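Yeah, one chain of the complex is gone here, protein chain that is, but the others are all in their spots.
Each chain gets a letter, A, B, C and D, in the order it is written, and its residues are counted from 1.
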Amino acid sequence: MIGLSHYLIVSALIFSIGLIGVLRRRNLLMLFFATEVMLNAVNIAFAAISHYYNDLTGQMFAFFIIAIAASEVAVGLGLLIVLYKKYGTLNLDDFASMKG
Amino acid sequence: MYEIVAFYLFSVLAIGLFLVTVMSKNVLYAMTSLAAGMVLISGFFFLLGADFLGVVQLVAYVGAIMALYSFAMMFFDATRDIKEKNTNPALVFLLGGLSAVVLVMMFAAPIHSDAIQALYPMHEGVGNAQDVGMVLFTKYLIPFEVAALMLLVAMIAGIILAGKKMDQSLTEDIGADDEILKQKDEK
Amino acid sequence: MDNILSILVFFPAIAGLLGFVVDKESARAYGITVAAIEFLLSLWLWFSFDTANAGMQFVEMIPLIPSFGISYYIGVDGISLFIILMATLMTLIGMVGMSTTKNIKNMIITLLFLEMTMVGVFVALDAIIFYLFWELSLVPMLYIIGAWGGPLRIYASVKFFLYTFTGSLIMLVGMLFMAYIYHNTTGIWSFAITDWYALVLPVNYQLWLFVAFFFGFAIKVPMFPFHTWLPYAHGQAPTIGSVILAAVLLKMGTYGFVRFSLPMFPDASVMMITPIAVLAIIMIIYTAMVAYAQKDIKQVIAYSSVSHMGIIMLGIFAMNAEGISGSIFQMLSHGIVSGALFMLVGVIYDRRHTKLMSEFGGLASVMPKYAVIFGIMLMASVGLPLTIGFVGEFLVLLGFYQVSPIMTILAGTSIIIGAIYMLAVYKKSFFGPVTNEANKTLKDLDAKETWSLVPLVLIVIWLGIYPKPVLEPIDNSVKAMLVFMDKKAITQEAKDMIRVSKSTEGGI
Amino acid sequence: MENLVYIALFAPFVGSMFAALFGMSPKQTFVGIIASSLLFISFAASAVLAFHVYTTGTAIHVTMMEWISAGDLMIPFGFLVDQVSVTMMTVVTLVSTVVHIYSIGYMDHDKSFNRFFSYLSAFVFSMMILVMSDNFAGLFIGWEGVGVCSWLLIGFWYHKEDVAREKNPSISPSWAANEAFIVNRIAGLGMLIGIFIIYWNVGSLQYDVVFADLPNLSSSVLNAAALALFIGAMGKSAQFPLHTWLTDAMEGPTPVSALIHAATMVTAGVFLIIRANPIFSMTPEVSFFIAALGTFVAFFAASMALVNRDLKRIIAFSTLSQLGYMFAAAGLGAYWIALFHLAAHAFFKALLFLGAGNVMHAMDDELDIFKMGGLKKAMNWTYIYMGVASLALAGIPIFAGFFSKDAIIETAFNEGTYVLWAILVLTAGMTAFYSFRQVFLTFHGAKRYKDEIHPHEMYKFVLIAMAPLAILAVIAGFFMGGFQTFVTKLLPNYEMSHHTHELIVVLTAVVLVFAVGGIWLAYKKYANGLKRDEKLENSFLYKLLANQYYIPQFYEEFITKPYAMISEKMWKDIDMKIVDATVDGIAKFLYKSGDKARAMQTGNLSNYLNWMAVGGVLLLIVAAISAMLA
Partner (left out) sequence: MLEPINVSLESLNLITLAPMLIAIAGGLIILILDLINGKLHKSLYVMLTILILMVDFGATLGLNVNERGFFDVMLIDGISIISQLMIIVGSMIFIPLALTSKRFHEYSYPEFFALFLFMVAGFQFMVASDNLILIFVGLETASLSLYTLIALHNRSNSYEAAVKYFTMGALAAAFFAMGSAVVYALTGSVELYKVAEVMATRLNEPGLMIAIFGSSVLLLIAFSFKLSLFPFHTWAPDVYEGASAPLAGYMSVVPKIAAFVVSIRIFGMYIDLGVEWVRIVILVLAVLTMTLANIMALVQEDVKRMLAYSSISHAGFIMAALALDTTEGTTSIFLYYALFMFTNLGAFSMLWISRHKNRRFDARYDHPYEKFAGFIQIMPIGAVMMGLFMLSLAGVPPFSVFWGKIYVMQAAVNAGYIWLAIVMGLNSAIAAYYYLKLIVYMFLMDPIKDVDTI
């Protein structure tokens, strides 16, 4: 029988994978992918908890997370475009003019 | 039984696909595997009886978001392999591994409690969409509307950031200052 | 004129604000006039002061933040009265003798604000008001040192500011803790010092609070080993800055000990006598020796200030009326004498733009009036009887002898080594043949300088011969304080150590 | 009578202030005259007071006003004219008047003539406060006041340059002045401590209260007080080891040496012992120490005088030596004898100095007696004066010194301290020798001075002014009996024991033999001109004495120089490199760590994300660990 923990652990693993992506990626677009992975991992958790508690709140939360992710993508891509226009690159190492 | 099989199958596949997403050098591969992973996640949702969520996942994520990403990918012409100087893998996997260990430890704890009363219970014999709709448009109407506002914000942001007007910066253009100021300077 | 204290505090500040309107050419006259009026007001305060009354007078109290117990609460007693008088006097004299010409208007305005903060510190009876003026005084001083100082002025001014600021923040924590304890005990929030007096604290609390306040005060005094900002500040400050710094600002620290530490923490004060006395003695001997090694006249006087402040510290912790009264008198005497000495150094600096002793020699032949006044101040500085310097030093040493003869003998060496460095300065600068060509044509004191210095000479001699008008009110308040401390002390050692004068043994 | 007290006290002060008014103007003879007249008024008032006290036997006590009162301490400006103080007053004002008049002549050519009188009168005023005060604090005012006047007067010619010690042992007037001041401050500290001890044990500083309360004090307190006061006295009276300043003080104008460093100020220490005799008579150990030290100094100073070539320094050493006699007497309890010797010594020593001043005046400030000789003809009066003074000093009968010094030596014998007696007797011989060595070398023999110097006698009025001293130097001894009855009303009487009385002729004879022997020896060696003995002059002992036992050098090497060095080290190495550097070090440390911490702010987003993840994971791990521990 698959319990709540099973789902949660999968969620945790995917979350960590997302974290690994965030850590290692230097390309901004790829970085965004990684954050999507993390949010999706959380969604699994919410859906699972919701299921096992027979409570809808979790699904609500997951639903809003999807909405948030969508909005973030829109803004993120907008920023990506202006940045790309200015720098001609999406490599994080190439825009570090502000430091110290 | 089929639940167990599906769970493990989805889990392994999803983990594998997401690993590809974060490890691949090719944007196309990464994006494709991300999309595939998301489909699998919607599979989890169906498995968990969250039909509505599963559909939203498919429509919004796989449909809308991934389409956006594809456009972006085309814009950046990123079909080729990208050159990344990735962060020191030892650090990355140490941190990722540690976070995985701790999170797994957390979730392996007896977190599930039967004593917890569902505040917004699902109803027997009622479709998930109906259930969700009921809660969404009563309890979560305000967040829902705020989410609408958020999407509006995102839309405006997307439009003006990607717009042509951004190409010529007034901030950095000294000549763009008001006429009055120019006259002042001349004096 | 019940609110004369408020007038004293805010008159210079308002005058300073209005000063922005005054034309640059007339700023100096304006400043002198305002300072003179302020001084007259403070004289009036003295004349209307009831010398027989040992308690607080002219008290004003306006609640500011009632829920937090902060109020505008001011008053004077014999201890603070004369320090206020000295502050107004030295500001006036400093302005009269000032030779600065650059940005004179800013200088005048800054000085007037500084005067407000100085008077404010000494009249405040609310800890927060005290702290407010205490910190605020740093700002004008920072500006004075930083804007009109020597080559290292910025380093010196920043060091001065940060050092004192750091110490006083620790003191602030102490004040807050004190308020907390007061609240815990009585259920009322109050920052009024007089309320705090009434609070009997357990000894360990007293000790901690004493230490917290100590940091604030000790750095200001400045006590060894927190003294190193002082030579820089003095060395770089313009004459007027040094005068006010030495005359008034340093006294804030010692005044703080008298106003806060002793009456609030009598047991802790008694327990801390030895450590503080040791520090004070190190201060006295060590800085006097360091002063001897200096090449710059102003630095000698700066270090001598530290040494004299050591005497004052010692007196405060003598725990008898002789020592504490002497100590407060010594504050006045040091204020006037070191102020005058700094002005004298300023005189020669204006003429030669150097303060190095090696540049001088034989000035006594060229500038006899100058030499005479310098000589008188020197003698006052080394504590010659019948000058102002003797009374305080004598009383302090006399008072502390009761605490520890050995330490008094060590501290008493100050009269020897004090003479050594002062006489060395005098010999190197004033005696001997005039070797430097540049010195042969130096002009003696002009009218402005004479008029600013002669009043100080008169005070030095007047208070040396007849200190009673000043000493008596001080002594009354000190005796009352000792009676109070004796009653308040909880440990037997403290009761034994605090020596109530015979005349007040039965209580006031 | 009270007014007389104030007149005696303040006349010199008025004179000083009057002269000070003209302090910066060129010489005005009338300044000197007025100052001298005021001094004479003071003398007259003192004399009347003395007569009053002598006739009525009662002391006059006046309180002018309150000075310091704090806590339980109350110090008034109170003045006491009793047998002791009136004696001092008379001696001081008399000698001062003479010196003032003398100075009009002596300082004739000095451009700071007016200033000189201002200082000199100020000194007399301080001295009067010292002797007249009715309490220890008042005494201390005078004590320090004379110190500062002495500083001003020694350094009177402040414009002179510092020279090497080999050239001039006192380096320069200003150096000598500072030395005197500082050494006196050391003593001043002792005195202050004495005052503190008295105050905290008695509760007052008034002589009468203190002396009345003495029986209630423990012996340790008394000993401490006596010792502390004596340390004060040692400084002012230049007793070993605080003696070096006195010879250096000879840098001052000669009238100053006469007045301050011979007749009055240096005897203040003796005066203090006499004044505070109730304390000292209760502390026999300290008193004996005083006597022993006095005896030692008498001999020690005399030994240095034997070989010195400097006219004034010889007299200064003799002053030291005579002060030793006085201390010996005071220490042995013969206070009145000490006081008598003090007075007699004041007369003849002042005379001697003034004579020396005449010689200097004549010799263009030459002081080396080896470069004089044969001045008898040119300066007959001076010769007589100095001869009389030297005879008095040597203790030849009839002259004042005979009576007083002899009494002291007898006292030493009477007390059974034979060692002291022996030394004092020997010293008496030495005294006679060096006094006459000086007289003979100066006035007798062939001239050894340079040809361009034309010795001439001093102004007439100066010589006349010196006459009273000369007369007193001769006749003062005859008043010894009267003096004894006068002062012993206040001071404890001291009488020789029967045994001593029996031996008195023998004892006197012994002393006389030594004295005359000394004179004879001096005559033999020096009366017919200077025959230098190279071998003697190169001998160790001679060099040791000529260099004052190398004590000034010792002080310089082991006190002055190390003090300067330690001061320098303290400033540069401790204050700058440790104390200040610690403060700056904290600031620098903060600044440096800021610079280091800045490195985490690379500007690279990836690093920022790493930081965030590291922080997050660390927090998670901490959470896991602490949860497991909990």
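Quick note on the criterion: a residue touches a chain if its C-beta (ideal position, glycine included) is under 8 Å from a C-beta of that chain, and two chains touch if they have at least 3 such contacts.
Since this is a predicted model, take the numbers as computed values, not measurements.
> Who does the absent chain touch among those shown?
Looking at the entire complex, the absent chain's contacts are A, B, C, D.
> Residue by residue, what part of chain A touches the chain that was omitted?
Chain A touches the chain not shown through residues 4, 8, 11, 15, 18, 22, 28, 31-32, 35, 38-39, 41-42, 45-46, 49, 53, 55, 57-58, 60-61, 64-65, 67-68, 71-72, 75-76, 78-80, 82-83, 86-87, 95, 97-100.
> Suppose we count only contacts with the excluded chain; which residues of chain B make the list?
These residues of chain B touch the chain that is not shown: 102-103, 105-107, 109-113, 115-119, 123, 125-126, 130-131, 134, 138-143, 146-147, 149-150, 152-154, 156-157, 160-161, 165-166, 169-174, 176-178, 180-181.
> Just checking the interface: what residues of chain C touch the absent partner chain?
68, 128, 131-132, 135-136, 138-139, 142-143, 146-147, 153-154, 157-158, 161-162, 165-166, 169-170, 172-173, 176-177, 179-180, 183
The rule is simple: only the chains that are shown with their structure count from here on.
> Return the chains common to the contact lists of chain B and chain D.
A
> Mind checking the centre-to-centre distance between chain C and chain D? Centres are C-alpha means, answer in whole Å.
That gives a centre separation of 36 Å.
> Can you list the residues of chain B that touch 2 or more other chains?
Within chain B, residues 87, 91, 95, 99, 103, 106 contact more than one other chain.
> Please list all residues of chain C that touch 2 or more other chains.
Expected reply: no residues.
> Name the shape of the chain contact graph, picking from line, ring, star, complete and other.
Looks like something else, not a line, ring, star or complete graph.
> Any two chains that touch count here, so list every such pair.
Pairs satisfying the touch definition: A-B, A-D, B-D, C-D.
> In their complex, what parts of chain D are in touch with chain B?
606, 610, 613-614, 616-617, 620-621, 623-624
> With touch defined as at the start, can you tell me which chain D residues reach chain A in the complex?
Listed in rising order, the residues of chain D that touch chain A are 598, 601-606, 609-610, 613.
> What does chain B use to touch chain D in their complex?
Going by the criterion above, the answer is residues 87, 91, 95, 98-99, 102-103, 105-106.
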